[in-house]
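Next up is a structure, given as structure tokens.
Shown here is a partial selection of chains from the complex, left in place.
Going in written order, the chains are labelled A and B, and every chain counts its residues from 1.
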Amino acid sequence: MANNIERPLDLLNNSKNKEVLVHLKGGNQFVGILVAFDIHINLVLDNTKEMQNNEIKRNIGLTFLRGDTIIFISPASFSSKKE
Amino acid sequence: MANNIERPLDLLNNSKNKEVLVHLKGGNQFVGILVAFDIHINLVLDNTKEMQNNEIKRNIGLTFLRGDTIIFISPASFSSKKE
């Protein structure tokens, strides 16, 4: 999957309609289907779950996440590597 | 609802006149009717309630929220998923 990534945003583009893990600066973690993103790394996730200690804390459905609170976004969810 | 979202701001546009849940960096949570937003993610909510532990802390009515304090905005309120 890393072969066709020239710029960082290419990974986000490749991850559309797939489940991503998102870590925020305050320690919040979300898992959801990546619906949309922009150059500010603002995201829309669907079927979003707020996670705590690898367990679902609550379902928040469709969600707009502001880019400037994000640390990392990984299409490989839950500590398991998928390539 | 996720079908017609091309860019993150589309979700905010679709959520106009609907109830949204807003989480801020300092831990504050607000629920209110989304009246307006701009590209800085500044929001105006109507009928705004400041929440604490899923209970209403106080009513603050019409409110201007500065975008740079926002973590996420979800049209699905109160830990229940709506699609």
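Assume contacts are C-beta pairs under 8 Å (C-beta built on N, C-alpha and C of every residue); 3 or more make two chains touch, one makes a residue touch a chain.
Predicted model, so just to flag it, every value in this text is computed and none were measured.
Complete-complex copy count for the single protein sequence, taken from this structure file and not limited to the 2 chains in place, is 7.
Simple rule for what comes next: only the chains that are shown with their structure count from here on.
If each chain is reduced to the centroid of its CA atoms, chain A and chain B end up 20 Å from each other. Residues 24, 26, 28, 30, 33, 35-38, 42-44, 46-48, 58-66, 68-69 of chain A are the ones that touch chain B when the two sit in their complex.
On the side of chain B, the complex with chain A involves touching residues 1-2, 5-12, 21, 25, 41, 67-68, 70-76, 79-83.
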